[in-house]
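To start, the structure itself, in C-alpha cells.
A single protein chain has been omitted from the complex, and every remaining protein chain is retained in its original position.
Per-chain residue numbering starts at 1, and chain names A and B are given in the order in which the chains are listed.
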Amino acid sequence: MPEMNEVPEKPPAPESEDVRVGVYTCYCGGNISHVVQCERVAKTLSKIENVVVSRTDLSFCSNAGQAIIEQDIRELGINRVVIGACAPSLHEQTFRGAVTRAGLNPYLYYHVGIREQDSWVHSNNHEGATEKAVRLMAAGVAKARLLTPLDPIRLGAERHALVIGGGVAGLRAALDIARQGIRVTLLEKSPFLGGRMAQLETVFPTGEAARSLLHGLIQQVVAHPNITIFTQAMLTGVAGYVGNYEIQVHQDGRGISDDKAEALMAACTQELPDDFNYGLTKHKIIYRAYPGCYPSTPAVDWEHYNGEPIPVNGKSVILKNEAKSFTLNVGAIVIATGFDPYQPRQGEYGYGELPEVVTLPQLIRSLAYVEDGKPLVWNGRPVRDVAFIHCVGSREIEGVDEPHEDGQVNNYCSRVCCTATLHMMDELRQRFPDLNIYDLHEDIRTYGRGHEDYYLRTLEGGARFVRFNGTDRPTVVAAPPGDTHPVLVQVNDTFTYGEQVEIAVDLVVLAVGMTPRLVDDLVQMLKVSRGNDRFLLEVHPKLRPVETAVNGVVLAGSAQGPMNIQESLAAASAAAAKVATLLGQGKVELPPFVARVDAEKCNGNGACVQACVYEGAIALVTISENGNEVRRAVVTPANCTGCGACVGVCPNGAIDVQAWTLAQYEAMVDAIAMDYDLVEVAT
Amino acid sequence: MENLHVDALVVGGGIAGMQAALDIADQGFQVVLVEREPSIGGKMITLSKVFPTLDCCSCITTPKMSSVAHHPNIQLLTYCELQSVQEAADGFRISVVQKPRYVDASKCTGCRKCEYECPITIPSPFDRGLGAYRAIRVPFSTAVPQVAVLDIENCILCGKCEKICAVSAVDFTQQPETFEIQAKAVVMATGFDLTPLGAKKEYGGGDLRNVIDPLMMERFLAPTGPYGRVLRPGDGKEPSSIAYVQCAGSRDKTLGVEYCSRVCCMYAIKQAMLLSGALPMAEITIYYMDIRTFGKGYEQFYQNAQAMGVEFIHGKVASIREDGEHNPIVKVELTEEGRIVERTHDLVVLSLGMLPVFKSNGVLHLPLGSDGFIDTPAPNANPCATARPGIFVTGTAMGPMDIVDAIITASAAAATASAYIREHNNGHGETTPQEQQKEAAYA
Partner (left out) sequence: MPSNLQAKQPKILILATLAGGYAGADSTGQVHADYPANTYVLPVMCPCMFPPEFFVRAFERGIDGIIIMYSGTDSPYKVEADGTADLVNRTYALMKTRRIDIRRLRLTAICTVCVKPYLKEINQMSELLKGIGLVKDEIAAPVAA
C-alpha cells in the first residue's frame, strides 16, 4: 500500500534560481556524427540563453563520458542537463544515475533522441538532420529551463510474483523466484503441468528422457513452500502497477475426486481427439494427459463434455464444473505462455491431403507408441524410405511465400527444428537400421553445444542430404497408382547444381517451426507488445532482454521467440533474477510523473475530478485558507497514472503532470518554431 | 590489500561476467569481480556495432562497465589472476594475485600525461596489432578503471612518466601482491579466444598479408579504430572486393574443432552490411556451407543483407594463396554450379571461431566437455551449473554463443548462484521471519 500519498511540496519556482544548462551532443560512436554535424550542433546550442557549456563526445554513456557530465555539474555548477543521444528508452536511466552521483536531482535532466529519430532516418540529408538536431536540442533546453527537482514515488511492493504458464519455462521461473524467498503463484491454463516438454520423449543433446527431467523440476516446484499452483486457471483481469498488481483469476473445477476417479474414467464413453498426441489418438472426456502427469487427479474436458450422466456403481453421475474466481495481489508478472508448433496449411507439402505427410511433433508422439523391435508402419504400410523437409513455416520470404491469415510471413528461423530433426533421424537410424532417410534443407543449423554431433552422425549413418533454395521449395505429390511408394517428393538439389530430383518415400515429415501462442487477451490486459514476428517483445535484446516495456512484467521462454529447452530454462532463470531484484526489497520506486495541483491557482471547481477515471487519484478536500474554508483538488500520487486528463480541463491552468507540464511543451514548441543561426565549424 | 569475505566471486569482466555480477549484486549480495586485464569490457568492448540492431557496441558495453564500477555491492579487481581455489567449510577460499601496474591506482587520475610523454611505442593488442600504444597508457579510451598501466617488459626505465605525473602515481617498485577472497559461490565467465589466424595451413597459415581475422575488421569498422576507415593491412589500399570465408575455424575436423561457433555467420553478415556503408562501391562475397542466422531477428537481417547486394556463395573454400600484388586468391568449389574456380579479392576475412580459454589446472579443477569448454552436466535441467556444486558458468566459457545469449546465461547464472547462496545462508530459501515482518508491515 502507498507509503506516500500527501500532496507533494511545491517545487521552487525555476525563475528564482540561476539556470545553468549543460548541453551534451553524443557522437554515439559515429552513429550520430556520421550524419549530424555534432560540432555545429554543439556550437549553435552554446549560444542559447542559459547554456553554460555545450560539449560533444564519442560516447557520453561510457564511464569517461559520464564523468565529463558529472565534472561539469560539480565544477561549473551545471544544474540542468540536456543530452542528445540514442533513444531515451536505452540510456535515460544511465544518465539519471550519472546526474544523481554528481549531486543533482535526477529529474533536472532531459534526454533528446537524435539517433533513432534523426541520424538513422535522414542519412541522405546531413544538413537537414543537423538543423533538426539543433531544433530538437534547443527544445530540450527550453524544457530543461522549466524542470524542477522531483522525488520518485516510493511504494511498498508485494513480495509475491505471478507466473503465467506451467511449462518448463514457467516452472523454472517459479522455482528460481521462490528460492529467493519470494512467494509465487503459478497459473496453468490446462489441467496438467509440463507444457510442450511433456510431449517429447528424449531431449538433445543428452538423450535424457524428457518427462523424467520435467518431473524432477515439477517435484521441486510442488515441494517448495513458497509456491502455490493453480491448474485450469486463467487470468481474467489486471489492475494496478509494478509492485501492486491486482489479478483476477478464473479457475475451472476439477469435477472429480481421487477416490472416484478411476471408476469414472472407466465408465465414461465420450471420446475426443487427444491434443497431447496432436489428434493422432483419442482420449476420454475424463482424462490424464499422460501417465505420471501432475496433478495425478484426472480432469474433465469441460469445453467438450456433453453433460450426459455417467453410470458408476449403479448410480448416474453428472459432472459439474464448480468454477471459482478469486483475486491475487502480486508485485510482478512473468509471462511464460510458450509456443505452438506451426500448423501447416491444408495442402502445404500435401499436409492434410496425403495421409503419409505428418509433422515432426506428430511423429514424435506416434513413435512413442511403437514398441522396440517392431517395424515402423505408416498408414498400414511398412516404412522403407522417409523424407524430412526443414523450415516448414519458418524462414519464409515476403513476396515469395504466401502470407498467413494475419497477412504476415514467418520470416524467422525457429532455431530448434534442425537439431530436433537430426535428433529424430538419429533415433530412427538406431531403431530401424534399414530405413533410408532423406533430409531436405536450406541450411543445417545445428548451432548448439553438442548439436553438430547429430549432424555428423546422421551424415556418417548414410542419410542423404538434399539442399534446396528458399525461393524454390520442394513439392510433395501423391505417387501414381501402382507406384512402389505412395508419395513423391520433388526438389531441385543445389548440392548437385540444381539437378531435379524425385524421391519416392513412404513417409514425409515436416520439420515445423514455432509460432507464438496466441494469448491476445493476455497481451491486451497486460499492455505488452508483440514484435514483427508476433512473439512478445523485450525492451532491448542486450540491455533489457527479458523485460517488457511494462514495468514489472517480464518474459520467460518461448513466448518471446523460438528457444530450445536449455535456452528456455536460461531465459526463465534470467526472468527470475529480474523479479527477485524488483521485489526483493519489498518496495518499488515509481517515476514521479503524476498530476500536481497548484493550490494557489485552484478554485475548487472540480472539473479535474470529473475528468479523472482512476479511483482515488484526485479529490476535492476542504482546507482552511486565511481562516476561510475552501475546496481544493488534491492528488494521491500512488493512484495517479499521469494521463493528464485533469490538466486539459482545468480552466485555471492549476494542474500539471510533473516533468511534463503544459508550459514546458509550449516552450518546446516555440524552440522548434524559432530560427537559429547555425554556426559553421572548420572541419 | 585486505582479505575479502563476500557472497560471490565472478571470474572475468567481459559482458557475461559484468552482467552476472550486476544481477547478483542487484539482489543484495556482495560480489567481487576479478579481471586479469587492466580494464573490464572483454572482447565486446573492441567491437564496432552489434547485430541485429546495429547499435554502437560501446553504447551497450560502456554503461554496463560504468554500472559495475559504481555498484555499491560490487568490488572490482582488475589486473588480477587467480592463484588457487580451495573448498572451505563456508564455500571457497580463493587466493588472488594483484599484478603490478607500476602505477598507484589510488592516485592515478587517468589524465594520460604519462602516455603522451612515453617514448616507447608497441603494437596494441586492443587494436589487434593494427594500431600502437605506449609502454605506459590507459588501456583504451573507455577503459574502466581509468588508471594507467605500465608494460615493464617494454619499458626502458627512462623515468619520463614518473617526472610528468602530477600526483606521483608512477611507482617502479611495485610488487605482485597476494590476498585472499572467501566466497560462497563462484561464477566462471572466462570467455573465449579467437581461433588463431594461422591455424589452417590451407588458408595461408597466417602468412598472407591481406587475409585478416574478424576482430581486425571490427577495429577497422569501429569509430575508435586505429585508422578510422577500412584498408588493406598489406599496403594501405582501400579494398574494392572483400570476401568472407565461413567456418574458417569451426566445423573442421582437421583443426580438432567439430562444433559450430554460432556467431560467425552473423558477424560476417553484419560486417558485410557495415562495409557496404563504409565502402559503397566494394563488392562483398560470403563463401559458406550453411548460413546459421537462428536468433531473434537474425533471419531478417540475413534477408536484408541479400537485398543490399551482399553476394552469398554456397561452397567450401579449399585454399587461399596470393598473387604478386599480395591479392588473396580463393579456391572454391561452387556447389550450385558444380565447378571449382579461383577468385581474386583485395581482402579476405577468415570467419574464425571460438576456442576455450579456461584450462582445468592446479588453480581450479573443473571438468571440461569434449569441446574443451567448461562442462555443464545438466544442460536441460540446470544449464549454468558445472560439475562442482557452488561453481556456475556463463557466457562463452560454457561454449560459443553470441552477446544476447551470453547476457541471458549471465542473468541465469546469477539467479542460480544467488539462490544457492541464499539456501547456503538460510536453509531452503523460505521466506525469512524478517521478510514476513516486512510483508506484514506493508499489508
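Here is the rule we use: contacts are C-beta pairs under 8 Å (C-beta built on N, C-alpha and C of every residue); 3 or more make two chains touch, one makes a residue touch a chain.
Bear in mind that the values here come from a model prediction, so they are computed numbers and not experimental data.
Summary of contacts with the chain left out: across A:E322, A:D372, A:E629 or A:D675, the touching residue is A:D675. Residue A:L537 is the one among A:V141, A:L319, A:A463 or A:L537 that touches the chain not shown. Interface with the hidden chain, as seen from subunit A, comprises residues 87-89, 113, 115-118, 120-125, 128-129, 131-132, 134-136, 139, 524, 527, 529-532, 537, 549-550, 593, 611, 613-614, 641-645, 647-649, 657, 660, 662, 665-666, 668-670, 672-673, 675-680.
The rule is short, and it goes like this: only the chains that are shown with their structure count from here on.
Per-chain Cα centroids separate subunit A from subunit B by 28 Å.
Across the complex, subunit A is touched by residues 23, 26-28, 48-50, 52-53, 55-60, 62-63, 65-67, 69-70, 110, 141-142, 144, 146, 222-224, 251, 258-260, 262, 290-300, 303, 314, 335-338, 369, 371, 373, 376, 379-384, 398-399, 403-405, 407-416, 418-419, 422-423, 426, 428-432, 435, 438-439, 441-443 of subunit B. By the touch criterion given at the top, residues 1, 27-31, 58-59, 61-67, 86, 90-91, 94, 97-98, 101, 156-159, 176, 178-183, 203, 205-206, 208, 213, 216-217, 224-226, 394-395, 397, 411-413, 415, 443-453, 456, 467, 494-498, 531-533, 535, 540-543, 545-546, 560-562, 565-567, 569-574, 576-578, 580-581, 584-587 of subunit A touch subunit B in their complex.
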